[in-house]
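What you see is part of a larger complex, with each chain still in position.
We just call them A and B in the order they show up, numbering each chain from 1.
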Amino acid sequence: MAYSLQQRLFDELDAIVLIDSHSHINPHSPTSNSLADLLGYHYYTELAHSSGMPKHLIEEAGISPREKVGRLFEFLGNIDNTVQWSWFVELSQKLFGFQHERIDKSNWESLYDLAESKMHESDWESQVLRLSKVEKVFLTNDFDDPLDGFNTERYIPCLRTDDLVFHLASPKVCERLCSASGRSLVTLSDLKQSLEVLFIRFQERGARACAISLPPWFTPKSHSDHSHSAQIALDDLLQQGHDASESHKRLIAEWVFWKIAELANAHKMPLDLMIGVNRRVYPKGVFQGQDLYDSRLSLIQYAELFNAFPNLMFPISVLASVTNQELVDYAWIFPNVLSHGHWWYSNTPNYIRQDLRGRIEAIPRNKQLGYYSDAYKLEFILPKFGMYKRILAGILASDFCQERGWSEESAVRLGKQILRGNVEHVFGL
Amino acid sequence: MAYSLQQRLFDELDAIVLIDSHSHINPHSPTSNSLADLLGYHYYTELAHSSGMPKHLIEEAGISPREKVGRLFEFLGNIDNTVQWSWFVELSQKLFGFQHERIDKSNWESLYDLAESKMHESDWESQVLRLSKVEKVFLTNDFDDPLDGFNTERYIPCLRTDDLVFHLASPKVCERLCSASGRSLVTLSDLKQSLEVLFIRFQERGARACAISLPPWFTPKSHSDHSHSAQIALDDLLQQGHDASESHKRLIAEWVFWKIAELANAHKMPLDLMIGVNRRVYPKGVFQGQDLYDSRLSLIQYAELFNAFPNLMFPISVLASVTNQELVDYAWIFPNVLSHGHWWYSNTPNYIRQDLRGRIEAIPRNKQLGYYSDAYKLEFILPKFGMYKRILAGILASDFCQERGWSEESAVRLGKQILRGNVEHVFGL
């Protein structure tokens, strides 16, 4: 009976047409071309590597997609317990119509062929979006992305600012900025005006958010436009490049971040903060499988920021579940702090369940942005959202209908607001 | 079946007459005068503000209670998912006899009138206590509270020491101390004797505990009565007031805290530690809705204290659930460390459930002080304790009766000890 309540709630939530508020979809190639694109997702390559697969097996130059998948399947049996593997099985069944419960060394080739033929149907993108019930997908765009050649109503641009904040010591990044802004870069004033050009262009092209991922040690600090010490730091970066001092790199990171917050505020673009990742902790790991974290951080590092921009919305993702209660409580107190999805290492059922239960009972209902896929290929939206919707339905059933006596209609209304309504409202869609 | 076991356990626990070991009740005005008193509780004002309500709407001078409640209801729909809202609905139904499941813009006025008429019945205080099954309530008294004009058998004084430890740089606090102690304040010796006067007065008036809330960075340190550096720090505070140096303020905080521990020890008054709050993180928040925290703290900061006072009981509340396992383990090892309630940001079912499950299976049963209301008005005791008792009954049912094969009688006995027995014993009632 409890199960059928949960199932009924799931069915209602599953009927919603979704807006995916954060992804890495390439709008020029949103779906996969072969199983190698799906199993090349870092979750599979890093877990297979962690389970014993030498990295060179799959990063060898020139191997065919089919060969790469075959090599991976020598190790994928080691990760069939993981929830990430269950995403692959679910999408294979629901998108490709694969009939078997298990996918392993004995049967992967039939799936490979089935998937390939599906992927080459001319309307595969539309099929995936329809089967996944997805209407709009937010992108992650480099600051110098030309943003043309795709439907920006369906694929919504989002200005990703990591490079600008943390990699301005790279001459290549500086060149890209000069080229994208059409300005030379000598003074802080140049830098600020270049950033402004980017915001204007992104907004003209329909961007609805800017976003950044942040390391655990980062603490935003206010700096004036013409700070003397920041100009000295900028000089150092422009002259020394990667050899500039660490303290100058940090100072410029702070300065640029603050200007971006000011511009996001001026352009009324929510600023997605994705807090807590250390890059390249395992530098010999597979592509995109090198990042980890230090869970010792606090949102109090962001108190100055939240206070300084009361009208700028900050949808916040945290990498580690130990930070989730702080997120709940900062969102409970600060009007401009919102909870946003279940990110990366916290995107597994055990942590989603705990984190969501903490949020759903204490954050105002209009400030919870439930979930995003973070996907690189459209095919993953279905199983990832499916996982979330099952957990959400379970919590609505137990914590609201059973424990608090809510009607199913009220519970579904809350679920719909978290899944979609707030995304529309916060990002102005 | 599982549910009816839980229900039977709940009914047994719910029959207990309670002692509420920590509240902010004003014994001269323990109940509410209108719905504005209830909805003025910071949980509602801060959540409504967080959901979008401008602060001035409710803090505007001169608005009537009814007007204030009406303005709040324009936003309270945003927080009807929160457990805090469920407290209000439950007390409205159980104390006022309100018949509707929902309370919203469409029907709040009828509740307002119903509540007002109830609140003005001459025995409303007794009604609330009887319906809530509460016998005694601990207060939170300023150090200069005259402690007269109320029944100290029912409302038990508790010496709150935050001002003494953290705000002695305020000339106003110094004046209040001089006035309360009848002594001038020049030397450390004056200060110690003033503190002693307070302890003697509080104990004469029936105080059973002293209490303090502590910021995450605080680490108690032993200082001698006549520390030269502490006298220099005191001189600075007395002369410069708020402009005294931060290091002097910290040193005096340490010195005063340690003397308070010595006095609590000498007077056999348990010292309630409420660990982890940063004040005024969001200074533009509503009244009492400005405090948050940094969850990076450890009870190892208190090891010197626990070792120095082996006979002084420390009932401890922690603000963030990430500290709960340390609390479990310090209470498992140190005879003088006790777990005390589920405080503030951890007082929601998700965190109570996790934290209580950690405690109930690893801390000796005579060292768990289950719950307190933290309430400002008596009406909140019923729903807050109700929330806790439902969770406690659920855990006794699943973890003890079902998993460990305990009899219902044994489970109820454990629940009663945690809910009431230990409060009597620890505070010597």
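Basically, a contact is a pair of C-beta atoms (placed from the backbone, for glycine too) under 8 Å apart; a residue touches a chain by one contact, two chains touch by 3 or more.
Here the structure is a predicted model, which is why all the values come from computation and not from measurement.
> Assuming the 2 chains shown are copies of one sequence, what number of copies does the full assembly in this structure comprise?
3
To be clear about the criterion, only the chains that are shown with their structure count from here on.
> Turning subunit A onto subunit B with a C-alpha fit: angle in degrees, nearest 5?
Resulting rotation angle: about 120 degrees.
> Provide the C-alpha centroid distance between subunit A and subunit B, rounded to the nearest whole angstrom.
39
> Give every residue of subunit A touching subunit B within the complex, in rising order.
That would be residues 296-300, 303, 306-307, 310, 322-323, 325-326, 328-335, 354, 357-358, 360-367, 399-400, 403-405, 414 of subunit A.
> Within their complex, state which residues of subunit B touch subunit A.
It is residues 46-47, 49-52, 78-84, 86, 101, 278, 281-285, 289-296, 320-322, 345-346, 348-351, 354, 390 of subunit B that touch subunit A.
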